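One protein chain is absent from this view; the other protein chains keep their places.
The block that comes next holds chain A.
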Amino acid sequence: MTLDVAWAVDWVRRSAQAVAEHRDELVELDRQIGDGDHGENLNRGFTAVVAKLDALEETPAEIGDVLKLVATTLMSTVGGAAGPLYGTAFLRAAKATAVPELDTKGVVALLEAALEGIVVRGKARTGEKTMVDAWTPASEAAAAASDAGASPAQALEAAAQAAADGAQATIPLVATKGRASYLGERSAGHLDPGARSTELILQAAAQAAA
């Protein structure tokens, strides 16, 4: 069983829908510990991505083509830190998926490349209350599922669940990277908005594969 370009397109559309539905929640999370623009910015970015997908005259040949369109559009339209962070994640993921179909190992490679992109761009590690705290367990869970012989859909399901757990685990953390770090101790007790949006995007990936 493999995932094809149609899956990638569906993932992106579902991500856009999830971000739109949770826009206000993301805004509120970011207002508590950041500058309050995460929901607005990400929604603007994914709305632009969907418009670009709609304007395509033919379906791209490779999964990486879809992810590169997402990357460049998010970088251009998001406006906040999420633009270069998700943009770099999708760009690295695109380079790792220059193929028409993905098996489970391909899914793992996609997630690992995305995580690497975020780490390179944001210079963050786990435990700093950022989206890295959702991406890292997601990538690891997919790799573990792959080793256990999981299908691509099962690997994505494991990644989505791990991202959700990782996001919840950011609540007690004190932020040491990003705008929330200016709050110091007061950032504890809040869910990190970037970790939450990561959870939404990886959930969308799993749902598109189910």
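As a working rule, a residue touches a chain if its C-beta (ideal position, glycine included) is under 8 Å from a C-beta of that chain, and two chains touch if they have at least 3 such contacts; residues count from 1.
We adopt the following convention: contacts and distances are computed from a predicted model.
**Student:** Quick one: the chain not pictured, UniProt calls it what, "Na(+)/H(+) antiporter subunit C", "Circadian clock protein KaiB", "Phosphocarrier protein HPr" or "ABC transporter ATP-binding protein"?
**Tutor:** "Phosphocarrier protein HPr"
**Student:** Among A:84, A:137, A:152 or A:193, which one is in touch with the chain left out?
**Tutor:** Of these options, the touching residue for the absent chain is A:84.
**Student:** For the chain left out of this view, which of A:15, A:41, A:139 or A:187 touches it?
**Tutor:** Considering the complete complex, A:41 is the one touching the chain left out.
**Student:** Quickly run down the residues of chain A that touch the omitted chain.
**Tutor:** 37, 41, 72, 75-81, 83-85, 87-88, 91, 121-122, 178-179
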